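Only one protein chain is missing; all other protein chains are in place.
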Amino acid sequence: MAPRLTAVLGWLQERLGTREQLTRFLFRRLPVGTTWWHTLGSAALFLILLQTLTGFFLAFYYVPSPEHAWDSLTYIQQEIPFGRFVRGLHYWGASLTIVVVFLHLLRVFVMGAYKYPRELSWVVGVVLFLVVMLFGFTGYLLPWDQKAYWATVVGTHIAGTAPFVGDYLWRILQGGVEVGTRTLGRFYAAHVLILPAVLYGLILVHVSMVVYQGIGPTPRGPLARLRRQDYARLYEESKGRGETFLEHLVRDAVVAFVLLLALAWMAATWSIPMEEVADPTDTQYVPRPEWYFYFLFELLWQFPGKWTVVATFWIPLAGVLALLLLPFYDRTSGRSPLTRPVASAGAALALAAVGVLTYQGATAPAPPREGGAVTQETKALPPALAKGAAVYEAQGCSACHVLKGTGTAAGPDLTRVGARRADAWLRRFIKDPSAVQSGASMPPYGELPDEELQALAGYLAALK
Amino acid sequence: MAPRLTAVLGWLQERLGTREQLTRFLFRRLPVGTTWWHTLGSAALFLILLQTLTGFFLAFYYVPSPEHAWDSLTYIQQEIPFGRFVRGLHYWGASLTIVVVFLHLLRVFVMGAYKYPRELSWVVGVVLFLVVMLFGFTGYLLPWDQKAYWATVVGTHIAGTAPFVGDYLWRILQGGVEVGTRTLGRFYAAHVLILPAVLYGLILVHVSMVVYQGIGPTPRGPLARLRRQDYARLYEESKGRGETFLEHLVRDAVVAFVLLLALAWMAATWSIPMEEVADPTDTQYVPRPEWYFYFLFELLWQFPGKWTVVATFWIPLAGVLALLLLPFYDRTSGRSPLTRPVASAGAALALAAVGVLTYQGATAPAPPREGGAVTQETKALPPALAKGAAVYEAQGCSACHVLKGTGTAAGPDLTRVGARRADAWLRRFIKDPSAVQSGASMPPYGELPDEELQALAGYLAALK
Amino acid sequence: MAPDPSVDTVPPGRRRFVAAAMTAIGAAIAAIVGVPLAGFFALPALRRSERRWLEVGPVADFAEGRISKALAKPLVGPVWPRETGRVALYVQNQGDGKFALYHIHCTHVGCPVRWNAPAGRFFSPCHGGVFDKDGRVLAGPPPRPLDRYEYKVEKGVLYAGRIFKVNDRLEFAAWHHA
Partner (left out) sequence: MAPDPSVDTVPPGRRRFVAAAMTAIGAAIAAIVGVPLAGFFALPALRRSERRWLEVGPVADFAEGRISKALAKPLVGPVWPRETGRVALYVQNQGDGKFALYHIHCTHVGCPVRWNAPAGRFFSPCHGGVFDKDGRVLAGPPPRPLDRYEYKVEKGVLYAGRIFKVNDRLEFAAWHHA
């Protein structure tokens, strides 16, 4: 080392014990078998720092008021140099952060790192995951386009279904009885001030714990199954043969770099969906949440009417509690996922359910068209069928049925209904569904003129 | 202690060594003679936390755009419950924070606590002081009233006088060639995001150093004058006889409470000056900075013309460097202020200069009226004198002279000029000042009609 | 400068005093700061009577027996934001000077409902909610009929007031917000 540097380090060491601090942090030993999977935590931190940085810069030009939010974002994208790129980093970075934080949680679950002595790290980590989701929820409103506005209307309605406090929660979230100026102000302050303060406070606790307790080891060899009394000794032994944190840091840096490259590529080449400025009076808009809330939106199908609160409140609450309390009710000693089949199976099931719901959300049919809209395809049909198609559109059947990928999947898909049902059956069913099939949930269309009913049934019967 | 609490503490101790952490932080011993003066640091931290909290809440309703900033603040004050009070806490809290941070710096200086081993604490502390001043500078613009706008125009002009980089600095601060939408966006983002991130990062470093090194002792007894080799031993001895941090914390809490009471009283009873919405086209406005920048504004009188940069750049730079580098050039071993007369005298001088300039700023005469404005008092004068008074007003004499407390103090105060100068002398002087008094800086008024000149001189000669 | 392991060196009596003093001062600070901030944050959201009567339009614009979408005029206030946003609602003229004014948000999770005149039904595009012309749930997940506005007619002009919920028999059930 250069003598000048040595002198400076000596000066610092005399005053602040920097040598010991560095040893404790940078040169601390990790257990053997610390893998690339162990970089997910630092990758999440890297992405969070990047979101903070790009967010800081976007805040230089963004204005959080309904009159200017959409305009100022357009201004950023069209007039500010690198505006599209910087917003792209923040926009795609949000999704990537959620993915990486979730994978980190999954890694910790799979390796059993939530167990003794890291129960509190896990609890803080789950809260951090929820905070990151709240960043998504609040950030979502800020562009103040149609998607933002209506997704937030749905989001606050969902919060409003909570038992007892729902109404208050709904109004406090909105800052009043509707999504408006005060909602945007609140969501912005939460997104850029409150949530970051909470996030970084918890990250400080979370990371301090990791530094103090050491990283959770890969559940292999003697560390695959552990009792408390053996733990400290075995972990120290493992550390004796492991590498230092400084060496692991290279892995962290490589992962951060690759993530940044991927993100820069997305920001540079993918365009950001931006819809028209929010219009609270538009009754033709079909709200859809961001992909990471699909599972909740799709879950609503399963719990209609009075049961809605199960999907909007009880299941999410149970999920959060199940995650938070995992280290306290999973008392098995196994760290490897195969040695604790119940927890693993439960998690796999929950994961599969969320995955299926997310997939359903992602592949949902195109939303129904405005009532009465007649497509090119319909116009090309023979007159008799065209009339039936026009009745189908005019009567808003697509509000509950999917036809060739368009509509809402509340009732059966009608794309090939003619192969299943005959003309006469359809006519009787449409007129009075529950008389034909007890328990049918479709409302009766008895008032439909006979002529239209015949055309409609004929059209449907021809769909094969 | 309740057995349940003991169990929880035991659980935590086993995992996170909380007992040792607490010892290191809460039960650490302080040197003897730790005084109420030692609470100023924690008082500053308390006020900063309070500013953060009230700032978070104001951000729920404030909109940082020239169209809405003033409106949204009016809305906060008039329509939001506790709006006046919350804004009052933030507004008066800003001044109080600057006062307390400065007193803390002064305490550290007087007790010689910037010396070995705390040189870096001092450097970080000085940077923190500058950051707090920047909070003042950026926060000042946010109400977007006349005072805010014009003080910022002056502030960015002053930054623009910096050698070499001035022009770039000026434009980057403003976000363009004038104070406008982008300036407000920048200042807001700096005030609520960038500066807080820097502030809390530095506070973390500053406080960690204090916890690690222990608080700077009162320079009494063996600790009044120290050499490095004795320091550690003497400090440990002093700590052996001192109280714990936990006990000192009661003092901190009392001071915080008293400060809060004072602040709440100010917020509840003092009204916040709020002027009309900013008008960049108003040429009658007289800008004045906030009181903590008076010294800079008044200093400008001393350095006219090409020397302006001395007041706007070189003196502030020298002051900052003198503060920052103090522990490195003050190599005396004395900690008591009397044992290092040079440093103490220098500081006293600087303090006196800032004090005098601030006092001058606070007691400056009322700004000149709009040209031609004639007061009630003037109208009551005998016709001959009234004519002279009208000439005085019309010719804008108050732009450079003070008369009965109104005007600008560039030239002599004319309130009693008639006692010093005769009518004839005044006439000759006004016509061509430098012919009468060599080096007079007043521009000649040779083009003034004789009749008006006589009236003016007569009016002035009558002022006794 | 190593940490001094002096936990428990504070006598218990002094420790109790410190704990009591800190608790008292902490509680006082929390109250002085917390109460105004809580009010500042929550009260504007919980205010009961913020929205007064909205002007929907002349009664003559709404044909008897029909349902049509209307945009109520924004309210103008003395300070920023000065204007409330425009409000859309469905107006049903039931004859005899009686009206039903429907909120456009589906009672399920708030998606905007569409009035389909040929079908005589309201459809929600999100989860297949269907309401009849009186706002009753015909199909899908909505837990209750469409919410309604109070209304009044003055000098031939229709005004909309507060929003309320109705039960399955279309009777008043609760205000939309407490």
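A few comments on the model shown:
To keep things simple, chains are lettered A, B and C as they appear, and every chain counts its residues starting from 1.
Keep this in mind: a contact is a pair of C-beta atoms (placed from the backbone, for glycine too) under 8 Å apart; a residue touches a chain by one contact, two chains touch by 3 or more.
Just so you know, these numbers come straight off a predicted model, no measurement behind them.
The chain we do not see here touches A, B in the full complex.
When the whole complex is considered, the residue among B:Pro222, B:Gly240 or B:Pro443 that touches the unshown chain is B:Pro443. Residue in contact with the omitted chain (choice from A:Leu22, A:Met133 or A:Val207): A:Leu22. Summary of contacts with the chain left out: across A:Leu260, A:Met274, A:Val309 or A:Ala353, the touching residue is A:Leu260. Checked against the hidden chain, the listed residues B:Pro31, B:Gly112, B:Gly175 or B:Gly388 yield one contact partner: B:Gly175. The omitted chain makes contact with chain B at the following residues, 17, 65-66, 150, 153-154, 156-158, 161, 167-168, 170-172, 174-178, 180-182, 280-287, 297, 300-301, 303-306, 308, 312, 367-368, 370-372, 394-396, 399-400, 408-411, 441-443, 445, 447.
Seen from chain A, the chain kept out of the figure touches residues 19-20, 22-24, 27-29, 50, 53-54, 57, 60, 68, 71-72, 74-75, 78-83, 85-86, 89, 117, 212-214, 232, 235, 239, 244, 246-247, 249-250, 253-254, 256-257, 260-261, 264.
One rule holds for everything that comes next: only the chains that are shown with their structure count from here on.
Rounded to whole angstrom units, the spacing between the C-alpha centres of chain A and chain B is 46.
For the pair chain A and chain C, the distance between C-alpha centroids works out to 26 Å. The set of chain C residues that touch two or more partner chains comprises 1, 41, 44, 81.
The set of chain A residues that touch two or more partner chains comprises 17, 65, 175, 182.
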